[in-house]
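All protein chains but one are shown in place.
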Amino acid sequence: MSIFLSNEIIVFLLIELILIVLMAISQVNIVSILRHWDFDATTPLQYALEKKNYLVNTILYFTVTCKVILFLFFIQSLNSLAGIVPGAMCSAGVVGANHYGNALLLLKLLLIFGFGLWLIVNKLDLASITFPYLKRKYLLFTLLFIGVLGEFILEILYFSNIPLTVPVFCCTVVFQAPRLPFGYTQTLLVLFFYILFGAILLLNYLKQTMASFTCNLLFLFIAYYAITYFFGLYIYEMPNHKCPYCMLQKEYYYIGYLIWGSLFLGIFFGIMPFLIEQITQKSYVYLLKYASLCLIITALVCSVYVVRYYLMTGVFL
Amino acid sequence: MLRKNFVEYAILLLFKDRNDHLFSFLIFSFIVFILSSVLFISDSLQYDLIQSIKAQPSIVVENTRAGRAYPMHEGYVYDIAQMAGVSSVEGVVDGYHYFAQKRLWFHVIGDAHLAKDEMLIGQGVQKAMAELYYEDEFHFLTEERLINVKIDKIAPKGTNIISNDAIYLNPNTARAVLGMEMDEYAKLYVTVPNPNEVGQVALKIVEIYPSAKATTQADAIGAVRHVYYYKGGIFMILYVIALVSFFILLKNQVGLVYGEKKKEIAILRSLGFCIKDIIALKLIQNSVVSVSAYLLGVALAYVYVFVFNAPYLRNIFLGSELENSISLTSVVDFNLLFLIFLFGVIPFLAFVILPAWKIAISDMSEAVKS
Partner (left out) sequence: MSKIVIQNLNKLYNPNKPNAFYALKNINLSIEDGQIVILKGVSGSGKSTLLSLIGGLSKPSSGEILVNNQNIAKLPDIMSSAFRHQKIGFIFQSFNLLEGLSVYQNILAPLALTKLGKEAMHEKVNQAMQLANIEHKKDQNVGSLSGGERQRCAIARAVVMEPEIILADEPTANLDKENSFIFIEILKKFKLLHKTVIIATHDTLFDDLACIDRCVQMRDGELLE
């Protein structure tokens, strides 16, 4: 009996494989584009290379869309796998089944960010006549391709190491002792969350891309811990239910999608301007206001649950 | 690229060329239909089985000796009833009787509501017995004697999934048929009101009776899930192979069709459609084809499985020698539909990208002159 017989895993791996094949085709084309590209040439070869550019483009748009869908599908599948992995009561148990789980999730997220960056650079590249960012764009693509291959290997390792006979830990065990570097108190965590949040809003307003970039990356981890260990408690209305995944389920009205979605989107918009400036030397700060908007939504939704709980019961958890 | 005018025009062009897409539409619908049917049947049966397990007691205890089933006596009932957390223990007579003439096993179940000479049989059993002209009464041949019981009741069709091969007898009659003593039981149904204590009680039972098997509801449900999981998984792998072959075929077909459409694409290009627009056009058209084929396949599967009860296909899951006529409960899960969508539509579009690009980049100037 193997986990690879699960319907969801089969479909998931099939689509991943198809995407890898498509990206491999792109990569082969990119190698020839990078070797022979000379925009000023008027040879048929150069025109053919320009056309190959569009193939790579299309494949990447398609891949990004699929990757986002697959990411969501992955999270949902983990939840249904919880039915056959002994001891797991929700995705948390399945993710924590071996040490590849969390690394895989983080890699997936970073890859999606990477693809997003590529799409923006590509848009800028196509908007100008001479394809100025072509080489850098394709180097980025190659990095992403390597990342995707790594992701696939990690997925195989992760899935083949999910124990089907030995019970795994569920979220109560997985999330009981956080390994935060600056010691654990809930108050400190929440304080840090709001301070960093405020700092990011300010930096976005002042269009300080580098500082915003650093703070956003920090915020990714702080917010993860804050939502899992503090805000989540108010969503589940239980002092010990510390789980980032359960809020994605029907019982909690799928609020997790809004919270995590706006968080990731906000961080994405926050880190992009700096990276784009590095690659294209062009200012792209208009994304910062979307970053602020998304993070405001995250903070608002989380805070609303806390306030609501307090108003209902008169105490904090 | 996704502007309303553009999408509408793409669909207009699609309808103009609908015959060209007929091949892919029909085959894809068929594949989705088969896949959906299999998954619907599987899910529905799983659901029914799990529902019936949930209606059963918290723990089912069976005894073994030398690895085979062995009856339990009253003492077991008493011991288990004394355990903390157990609210009641019910002994059940249950076993299999070999009907030699037809080489079939009948599932004999004791039912206290039946009188000594009454018998309730499932529809499959009725058919088997009738074939050997046992229409009013049946003879059970055991080692010791021949037991004659009147056939008076037939189980209703709706319970067929569990009753099809079953014979319900008065417990003492059943014991006689199965060769058990008067105070013996084949299974014990233990009721534990607090679900958190079920695991503990099961452990305790096995502690005092090491050769007994105590199966909790959770275990039973897990076992059902594993069986379906395994069967479903094998199917899916076959599917993947079929699907990939289809898509390779599709890619070639699409490439061929597009070859003939070179002139039309060149005309559009001369009007100002750029390469990206042509690729988008083809992807939009194929999305419409694949999504509508998906919807058709799923709808047909729904009708086939839940209205017509899936003739032919359901025998893969209901492997029983007795003729089965169960009615499948309509269970449709959104996750399942999404899974089928991912499985079919995304690879479809992925395989169309290359042909679409090839046709988009073809040289305009020659094509418009021809």
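In this document, chain identifiers A and B correspond to the written order of the chains, with residue numbering beginning at 1 in each.
Everything below uses one rule, namely that a contact is a pair of C-beta atoms (placed from the backbone, for glycine too) under 8 Å apart; a residue touches a chain by one contact, two chains touch by 3 or more.
Bear in mind that the values here come from a model prediction, so they are computed numbers and not experimental data.
K.L.:
Hey, which of B:K127, B:K251, B:K276 or B:K358 is the one touching the hidden chain?
P.N.:
From the options B:K127, B:K251, B:K276 or B:K358, the contact with the absent chain belongs to B:K276.
K.L.:
Where does chain B touch the missing chain, residue by residue?
P.N.:
Its contact residues with the unshown chain are 3, 5-6, 8-10, 12-13, 16-17, 263-264, 266-277, 363-365, 368-370.
K.L.:
Residue-wise, where is chain A in contact with the chain that is not depicted?
P.N.:
So the residues of chain A touching the missing chain come out as 39-40, 42-44, 47, 50-51, 54, 126, 129, 131.
Criterion: only the chains that are shown with their structure count from here on.
K.L.:
Please report how many Å separate the Cα centroid of chain A from that of chain B, as a whole number.
P.N.:
From the centre of chain A to the centre of chain B is 35 Å.
K.L.:
Report the residues of chain B in contact with chain A in the complex, numbered from low to high.
P.N.:
39, 222, 225-226, 229-230, 232-234, 236-237, 240, 275-276, 279, 283, 335, 338-339, 342-343, 346-347, 349-350, 353-354, 356-357, 360-361
K.L.:
Inside the complex, what are the residues of chain A that reach chain B?
P.N.:
Touching chain B from chain A are residues 1-2, 4-8, 10-11, 14-15, 18-19, 22, 25, 51, 54-55, 57-59, 62, 66, 69, 73, 76, 80, 83-84, 86.
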